[in-house]
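A single protein chain has been omitted; all remaining protein chains appear in their positions.
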């Protein structure tokens, strides 16, 4: 809901090159929790597409299952969308891309959807370099199923059910870099100054563009110090096994200059340290990115921004040498060899 | 078949500390192709266990599906084995380990089994640090299904069906390192001087020990220059769609000193460059290993040996604080709270 | 309007917004009625989202102990403006609409055949509390207080519940009781309390308990000796594992060392979850997983492996409305066929169909025995209605002399004493069940290779047709053996011989039995009934069907899946089986069952019955 800024409803909305207003890029009203980071990301996608003057129907939106995966309903209402099954967005997006290389594909996933059930598909869509934007709305938790740890949850954080989480979190950006991703970026849901241009760059990239967006979950914060708001609820609702109280929360936003770092306070009072770019980063060097990310991690900081890009990236259609015409636009004429050819085949089978 | 060295059948076989001979560690006769690298790995496992004087029944062998995954039948005949389903060995091994923390678990997989269908499970078994040895018998090809590219196949190599493979190969050791694996090694099937001690170290390691073993496939060589023996067959068998001729081949072995490199010729005449360890490698530094592997890769060399180990590794039972007794050995006494406790529960539900 | 007083026989529905903390307040209400000795059956109707959408809590109060959904609502507590129009529309004539009058009611909401009770909950809260979270939470407690006055609920019972609930956090007791009082007083001062619907103390619950099926399953797994559980979160099954974990922490942790006599692994997906269960069970532990439809679909390949390789596997499927993601927070019994025949090739699985939490508890413990005894998957088909709602049932029981049936397992001593070669898949005694050994049993004897491929009696890989057939036929013998081991059907016969019967399973039990009671009571129609508790079907089921001209099959799915299963397992003539289906995602009601049976009987006694295709 958070992106439904009243100003957007103004009659004299600014128009983009195509004559569309931001309204033309909005979707249905969000049913996520008030203040959910995912809604901020939807707003950023809307802004990015509006500013780029992308005809809305040139976008196809795809997702898996989860709060994050619900969001394609809440942006780009004039684009076709596909809310598939849990963890399998990459396959569906790959197939869609095969059918029509001319559309823009925006895949939205969550950390559960990507790093757990979807890990295999994530790895292989990176490897194929499918021309698409892949946004992981990473809240370190399973939102929709009410608060289990995800594979990106930090060590030592306590999940709602009580056990500390003792496993190394999976760093999706590093994995993507390691696997040869041609575009890797990281951002924070509330930093639209950074996120909007990153999404635009990802759309412009010819190949698989991965953006890991840290996106706080209002309701199930699993960050290390995660105690504040939750304990209050727990105390007051001892009789119920289900967590059914969501305190009112505002969207968390931040603004900070490139090269600097900032600390953002989450809904539960814990903090996350963001570092916006680093002058030493060579965005054309995979190793530079990997090394710097590790360094910041050691300082308990998350490096944000565009981490790596390969401008010479060749998407899967290019490597496969597929026809320029979208495959789905081909007709009998191009596709069916006809009866004469068949008779020759028959002949060879005698 | 290749490990069934005649000497092993000698009546005065040497005995290990337990009084067992290597025969006690052998399995059924292999049905793999003569000269298959996988058989050499089986032989190394036999030797490693014999030398370590492991009671054979203290080992459980698990695998997925593929030529590689068949091999547990061909070693340690006195150990229980489980040939599960394609790509799912890690889950089955994890469950087995949960049931009894006292056995030694050797998981065998192939590159198809691990890097394609099994990628998700591989990643998560690394992350959980299950106490097991995970051997990927990596031949860069789908052996059992007759020669398709796997995800570890080198760029530009030609698969038997004709299309060049245009995707970056997945480097399993790097992925494992990136994900926090506590033991990562790489070797070559024919180098038993290196492989046997690596397997022994992996067994001794308390946690997930990954060994990627390059293991040439006699029949479906997909290495870059892959032309020699295959073309001969193709020419002579134009009428058949199936590849059903396997030329006789010998096991490929090599011996070279640590710190040096060697070039090994594959069955098809192509070569692979191996570098045995590097004095600059700090096996306690993940980053050192990752960096060196990349360097050698740039030189078209594969770095072999123990790449990384974390001696303080805590396996999943330790982090979970499971009882020292194997769970499967617990009885009603420890497990069942009894009727009195139940009555209390009933009481609380009124 | 002169009103009839209705005591202990009505339905109250709470309309809330999810995320506002109403669940625990609503639960307080049910529990209070229950503690007054009056049977209740509460049902949560919640959306597949976390905050901001309509959610309902429907409580049937029925002193006769009918626990199924009745259909129709008598009192609505309408706390959600979004759903208010619909909520009001659902009220039966003569019903009451209790609402938050802090905002005035829209005119279009007015019906003249119901009563309106406006209480300014929000306003009161705003004056009483400053913390907005407290305003929201205590508003819920407050409407329960008001209801106590309106429906004549004993206030002491409520305060008792609050006291129990906040044991250890005593300082929260007073504010909660205060909120209750605020609501109670306002209602009493402003309305003619009690209203026409009233709760009155009875002694009709005996020693019964109120528990959700998933908790009972989790507890059953603890009692049944499960040590390994691997799972992946999915509604509505997650709370099975939550409960297992909760009870394990209570009963299975060494108080000194903190060491655990259990292992719970949150897997990366359902394929991994069932793979881990299979691995653990193969290695001699009792292991289980819980999931719902989409998870079962993902487990399909592994279920086939467990069937063919003969590995004990316990799977709890808490069904929700399919197909695909369907309605994740609605109930259905629509995985019947999928579970029975899951996986390619000729596979078939043992299925258990619990009808209430006590059966959830027992069947889970039994499933662990059956899986070990039969060395095959055992699937428990619960559903959202049973699993996630508090259900009143008899107290859970455990016989302390009961030991776990670990099935046919050779020990090291057995192997040492054995002269012949150990044959993992040898049917030594004709029941189709072979002996197994646990890994690590013996240094030189009894090891074998487990595989999903065809094998001979000694577990050696084979592609020989006759060996394959012998093995497959043995699996059928095992299936026959299972018939005698699984829970028996429950048969209820009327005093007079009758030609029509009713078959049901799972959560269709309560509404079916209630419908039968009313058919007899109101219409003089007496019918025999049979509750199916397990697949493979016991012979009594076939006998029951054969003994009747027509048999209704009550089920909560579109495709009459249980009916199909009955026909194909028994070779029953389909004309005999009349489908009674409900599949809109809500639990089936006694009303529907009663009407459909009555109408069918009226129709078929006037028009000639034609046997033919559906």
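Letters A, B and C name the chains as they come in the text, with residue numbers starting at 1 for each one.
FYI, a contact is a pair of C-beta atoms (placed from the backbone, for glycine too) under 8 Å apart; a residue touches a chain by one contact, two chains touch by 3 or more.
Treat the numbers as computed from the prediction; the structure is a model and nothing was measured.
Enquirer: Taking the complete complex into account, tell me which visible chains touch the one left out.
Expert: When the entire complex is considered, the left-out chain reaches A, B, C.
Enquirer: Looking at the full complex, which residue from B:27, B:56, B:87 or B:169 touches the chain that isn't shown here?
Expert: That would be B:87, which touches the missing chain.
Enquirer: Sort through C:21, C:47, C:387 or C:531 and give me the one touching the missing partner chain.
Expert: In the full complex, the listed residue that touches the missing chain is C:47.
Enquirer: Return the single residue from A:33, A:46 or A:103 that touches the missing chain.
Expert: If we include the chain that is not displayed, A:103 is the one touching it.
Enquirer: By the contact definition given up top, give the residues of chain A that touch the hidden chain.
Expert: Counting only chain A, the missing chain is touched by 24, 28, 55-58, 60, 62, 72-73, 77-85, 88, 90-100, 102-103, 120-121, 123-124, 128, 316-317, 320-324, 327-328, 330-332, 334-339, 341-343, 345-346, 349-350.
Enquirer: Which residue numbers on chain B touch the omitted chain?
Expert: 1, 31-34, 65, 67, 70, 85-87, 116-117, 119, 142-146, 148-149, 151, 161-163, 218-219, 232-233, 235-242, 244-248
Enquirer: Which chain C residues would touch the chain omitted from the figure, given the whole complex?
Expert: Where chain C meets the chain not shown: residues 47-48, 293-294, 296-298, 300-301, 304-305, 307-309, 319, 321-330, 332, 334-335, 337-338, 341, 343-348, 451-454, 463, 465-466, 468-469, 472-473, 476, 542, 557-559, 561, 564, 567-568, 570-575, 583-586, 612-614.
Throughout what follows, only the chains that are shown with their structure count from here on.
Enquirer: Which chain has its C-alpha centroid farthest away from the centroid of chain C?
Expert: Following the centroid criterion, the farthest chain would be B.
Enquirer: When B-C is set beside A-C, which has more C-beta pairs in contact?
Expert: By the number of C-beta pairs in contact, the winner is B-C.
Enquirer: Once you find the CA centre of chain A and the CA centre of chain C, what distance in Å lies between them?
Expert: The computed centroid separation for chain A versus chain C comes out at 36 Å.
Enquirer: Please list all residues of chain A that touch 2 or more other chains.
Expert: Within chain A, the residues that touch at least two other chains are 116-117, 119, 151.
Enquirer: Residues of chain C that touch two or more other chains: which are they?
Expert: Where chain C meets two or more other chains at a single residue, that happens at 268-269.
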